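Here's a slice of the assembly, chains where they normally sit.
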Amino acid sequence: GTLDDVKARGQLNCGVTTGVPGFAEPDANGVWQGFDVAVCRAVAAAVLSDSNAVQFVPTTGKTRFTALASGEIDMLARNTTWTFSRDVDLKFEFTGVNYYDGQGFMIPKELGVSSAKDLDGATVCIQTGTTTELNLADFFRSNNISYEPVPIETGAEAVQQYTAGACDVYTTDASALAAQRANFEDPDAHVIMPEIISKEPLGPLVRHGDNEWGDIVRWTLNALITAEELGVTSANLAELAGGTNNPEINRLLGTEGDLGGMLGLDGDWAERAIGVAGNYGEIFATNIGEETPIGLARGLNAQYTDGGLIYSPPFR
Amino acid sequence: MTQAQMQVSDEVAIEIRGMNKWYGQFHVLRDIELTVNRGERIVICGPSGSGKSTLIRCINALEEHQKGSIVVDGTQLTSDLKNIDTIRSEVGMCFQHFNLFPHLTILENCTLAPIWVRKIPKKEAEETAMHFLEKVKIPDQANKYPGQLSGGQQQRVAIARSLCMRPRIMLFDEPTSALDPEMIKEVLDTMIELAEEGMTMLCVTHEMGFARQVANRVIFMDAGQIVEQNEPEAFFNNPQSDRTKLFLSQILGH
Amino acid sequence: MTTITDTPAPASFRLSSLINDTRYRSYTFQFIALVAIIATMAFIGGNLVRNLAAAGLNISYDFLGAQAGYDINQRPISYESTDTHGRAAIVGLLNTLIVAFLGCITATVIGVIAGVLRLSPNWLVRKLMSIYVEMFRNVPVLIWILIIFSIMINTTPAPRAFKGEDATASMWFFDSVAVTNRGVFLPKPIYESGSLIVGIVFLLSIVGIFAFRRYARKQLYDHGKLIPTFWPSVALFFVPAILAQLVLGNPITLEYPELKGFNFKGGMTVRGSLIALWFALAIYTGAFIAENVRAGIQAIPKGQTEAAGALGLRPGRIMNLVVLPQALRVIIPPLISQYLNITKNSSLAIAVGYMDLTGTLGGITLLQTGRAIEAVLLLMLFYLTISLSISFVMNIYNNSIKLKER
Amino acid sequence: MTDTNVSFVRTEQIPPSPPPAAEAGIVKWMRENLFSSILNTVLTVIAAYVIIRLLMGIVPWFANGVWEAGSMRECRDILAGASGACFAVLVDRWDHLLFGFKYPPEAYFRIVIALVLLLVAALPVLFQTVPRKLLLFTGLYPFIAYWLIWGGSLWTPLMLLALFVLTAMVYRLIGEQISTDMRKIAAAVVGLIAGVGLAYLLFIGAGELGFIANSIGTSGALNTVAYGAFWLMSGFTYLFFIPMGIFVGYAIYNSYEGGGLVSVVTALLFLYAALTFVFGPVSDGLASVVGLELQAVASRDLGGFVLNMILGTVCVSLSIPLGIALALGRQSDMPLIKGVCVIFIEFIRGVPLITLLFVANVMLAYFMPPESNFDLVLRVIIMITAFSAAYIAEVIRGGLAALPKGQYEAADSLGLNYAQATRLIILPQALKISIPGIVNVAVGLFKDTTLVSIISMFDLVGMIRGPIQNATEWIGVYWEVYGFGAMLFFVVCYGISQYSQWLERQLQTDHH
């Protein structure tokens, strides 16, 4: 199975994007950084005990599925929406959701538009490569308004067109909108509209059929989430790993039970995964949280206990 | 038939006075003085680079001269386009490499200029063309393309093409030097025939047999100057200048 | 003369004849090659089947009949997001053809002008043209497409610049044409009753132009009268149709583009993406064509011009009657491959968001359906067909004008 | 009536004199080159206007350029609204633009050395006057460059080199040096091995075809046809696997006198055996004794302009032999071989490179055995090589066609066989004629390597469009990076095309 391949190789091949700020981008030193990247690193740490034993394979919208299907990559952690046909028809297995997104619109304030329903006749820049085009078409068709789509390949080019006024509206996942707006010359001149026209649950995926490997990816992600829920942070990780009186934490960190063994890993796997960059909340905060230039609020991505959708099945 | 039997009138066909030409700093033609009467047949010879080609190209305004005057058939050669046109329609020219138009048939080659320059109706132009093609003995090739003809045939077509413009003066620039020996004769025969009809001709050539047979006058050029001119017999048998003697000894010894 | 015919018995066949005998040798080699080809196919095909099975995929073109779900902004034929992927591919194909066609024509025009100007006696023009040619020939077309697109977006005004009292941009030609960074908005003719007649008159006048030119040629050939054709042709082109339009009381009206809401409405739109791609391809390929044209003209020996000049032809006529007809024969073969290059390079359209074949079938369709193999195969098939047709047609033309040789 | 006074003799020479004053100097130059006619004057004015406008736009942008800043925002602050470039991005991302973002910075010097050596290696190929001895270095260069760029143990390229040399030696040994009796024995052995091997391969292939047929099934008319066709081919192959093996074995055996076929096959067999059985263990063993290691770098980590350079040189050099083979195949009088070559060439020339890159990216992996997993760069190299081979084949075909028929006939009449005539007479001449054409293809190909950015490789353009433009601090840069990229390509391509023009002139004078 994939697990053996990865172990034999000593390296995890993880498909990412060619660059989305905050989610996956190489920094000035050429090191991949970002929210999606952190998932890959966590898996690598869990499996190979080395968060740097990851080969990041940049993929485009077109190439990501074949890269995964052909075995070039072991997992894809790229803003890929979990949809029925991808899961069923293309034969992939989505192992969870690390970011709940939705498609939104950004528009210059001066146009004075307050609702997406007022966009009749607008020119809309779309960053192609995901489900965006389809959502957009559905939205305008169901609201019976006309528009002019302008498909753009990269986010940077879309922004360029949008800021030059070549389109009135820019649509893509709300997270990216926020991230890009933050870098505008004058961010306040643009508003993100309230309508979110689609559900975009983004998460890592693996090939169909290798359930052991799928489980590892799924539960590594869940470990990060559970860690936040249970208050396990990178600061107190070492201390808690010594054993606590919370059995759930103990099971998570391997001091109780043998969850790791069931996965084909050792007992410390989750500790290592969390140790890379902290729990889900910490990863969020360092990569895309409100303190970063991306400046995303937790919103839907808060723990269920805080009214969000982030929810991990129990570790038992 | 010798040259004496062909008539030469007193009328002046070409008059060149104090003509000078430079290529950049290089003085190719120096103080050329030359008068050609109507009906005269002049052969120009001289070593390579002496300016023979340049001289006859100046007469046809293919090259500009910078000093002196050239009067052809009473028309002064200036940079005035009208005069150039007049002169060019009076003067026909044959080149060493024939320069037929490869994309046109022989007949079209011959009728192109009459139709577009002389504004002669096509039918009439074709009749004239056929007449001259007959004269150069290749009427049957009229609908072929130049590429399909031998060198000698091509040169004869080139002559016919010039004749179709009914020029009063013909210039030849080494018309036979690119030909195989067998073909030279064909072309020279055509030229001799032309000479017999009294065409005024200036011919750069080294065919000395031809010069003896048809020329009224042979001009020897060297270093851009006319060094010697004389009737053919006198020229060949009794050259005056040393330069001429040397040249003749080379050419005839060959 | 004796005619003995003791033909030798054909060399008896031995196994080694298969290799050593010229009669069998080539069959042997071809047979071996055939077996090798089949074996290679078997290898590749077997792997393909096995890999697809392992990935749980199957080759199927059913997706072409499924609903596409995305919109395309430039639709030569009617298309809705509810139409099929197949139809979307056709729209893309037509868009490819449109930009390739426009590109070829414009590149030819640019190339011929630049090529002729490179031989101009004017030093400045000559240098300028060679800078143009070298600059474009030596930088990848993708970079040029991106740069030109960017120039277009950033130097032309956005529609909203036309808005309001203090508009920073204004329309051209009496408010009939708007040049924006979304494209160019032009007046669109509206046909009312009677416009058919105007149309017919216009067509007739075009026929008339050809007839007139023939007549002029005939006059020259038959009566030696040279009639100028340029201005009469221009007049013929415009006057009858305009007259008919006036007489019939303006049956054809123009719908002018107007700024309404976000965009200019009404009229015709030539989208920015089309313009950028078209322009980039034309100007890039134009540089190559310019070189071909220059080489073609220079390949005509100077003797041709001189001979024509000595016959009394004027420079313009020399160009038309002697030089160009010959240069054309040199220029056409490389021109064919430049046309093919434009078609192939148009597949970079997606870089500027133009929805050509690669953008639809090879882009969003591939992306949405995940049918990579099928989509890529179809894509190659389409391009191959286009390329082969272009070179087929051009080769026929080329052969028809070939010089006759001995 | 004749002019009696024709005789004339010049007694003194006219010395050459300088041309009249109006015919020289800058005034004349201006008159002739800029203002010779009304049209030209107008053109001059227009051209001057265009140039001035362009300069007015570009010069301030350049002059105001900011070279030191940490981000786009800082640039904007420094410029404070004035028009100006933000060249700071070039400074900041210089390494990435040239080498990609993953290549270890401490190994940059290796690439620089490899590129410099490339120039040296190219010299004897490009210039006839350079000592021929340098060609030896050219032959060694691929191995050196491989080691420098990809790193790893020096033993790998060294062993490869040794294997090639050994193979050549085996070839010569069998072909020339051993006695006829020995050669007969060698021929028998090699023929047996090759025959059995071929029969085995065909047997496997036939099975494979049947497998394909079965997995297609017979649902649908098209499938039924394909099913039939595959079974037919399978049957054909089954029928012939033993006869073919025997025949090929026999053919090799039978050709012992000529020596050619035997030695070629022996050498190939040797190479194959050595690569599979000896190569790995020995080079590993040697590496464990004496390291000679450079830090290994994965192909994936190559990027930036260097990736363009590597793809360009590797693909062009690989495609020349392939192109030659295709061109010869296309000239062949065997319809099947000619047909295959024509189809290959026309197919490749008929589709855009990016569709082939899509194939490399999404399809090629499916054509390979499931366990083999070679990386994207290699797949891309394969496709680009195939692509440029088709174009080079056409250039070489032109060169072959330019050779007079007499050359073939003279070679024939001297008794040279096809391989000898081709190698010794035809190719050297045809290639020489084709060099300018090949150089042009190479320039085109080098430019086309930017298309790999479309399949998510980080070459120069990919680097710009991906990581740099999406970097948080550099969102909004455009002209600076593209201008820089354009300039890099211009310098290289212009240099090469000037060379090719020089060569063309050189060849022209050669012919006379």
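For clarity, chains are labelled A, B, C and D in written order, and residue numbers in each chain start from 1.
Quick note on the criterion: contacts are C-beta pairs under 8 Å (C-beta built on N, C-alpha and C of every residue); 3 or more make two chains touch, one makes a residue touch a chain.
These numbers come from a predicted model, not from an experiment.
Chemist: Would you state the complete complex's composition as copy numbers of each displayed chain label?
Modeler: A x1, B x2, C x1, D x1
To be clear about the criterion, only the chains that are shown with their structure count from here on.
Chemist: Cα centroid separation between chain B and chain C, in whole Å?
Modeler: Taking the average C-alpha coordinate of chain B and of chain C, the gap between them is 49 Å.
Chemist: Whole-Å distance, chain B centre to chain D centre, using C-alpha means?
Modeler: 55
Chemist: Counting only residues that touch at least two other chains, what does the list for chain A look like?
Modeler: 62, 66, 70, 153, 160
Chemist: Could you say which residues in chain C touch two or more other chains, in rising order?
Modeler: Answer for chain C, listing residues that touch two or more other chains: 51, 150, 350-351, 362, 372.
Chemist: In the complex formed with chain D, which residues of chain A make contact?
Modeler: Listed in rising order, the residues of chain A that touch chain D are 18-22, 25-30, 55, 57-60, 62-63, 66, 70-72, 153-157, 159-160, 163, 180, 183, 185, 293-294.
Chemist: In the complex of these two chains, what residues of chain A are touching chain C?
Modeler: Per the stated touch rule, the residues are 61-62, 65-66, 69-70, 86, 89-91, 110-111, 119-123, 128-131, 133-134, 136-138, 140-141, 147-153, 160-161, 164-168, 207-209.
Chemist: Can you list the residues on chain C that touch chain A in the complex?
Modeler: 51, 55-57, 69-73, 81-82, 150, 153-154, 157-161, 181-182, 260-263, 265, 272-273, 350-351, 353, 355, 359, 362-364, 366-368, 370, 372
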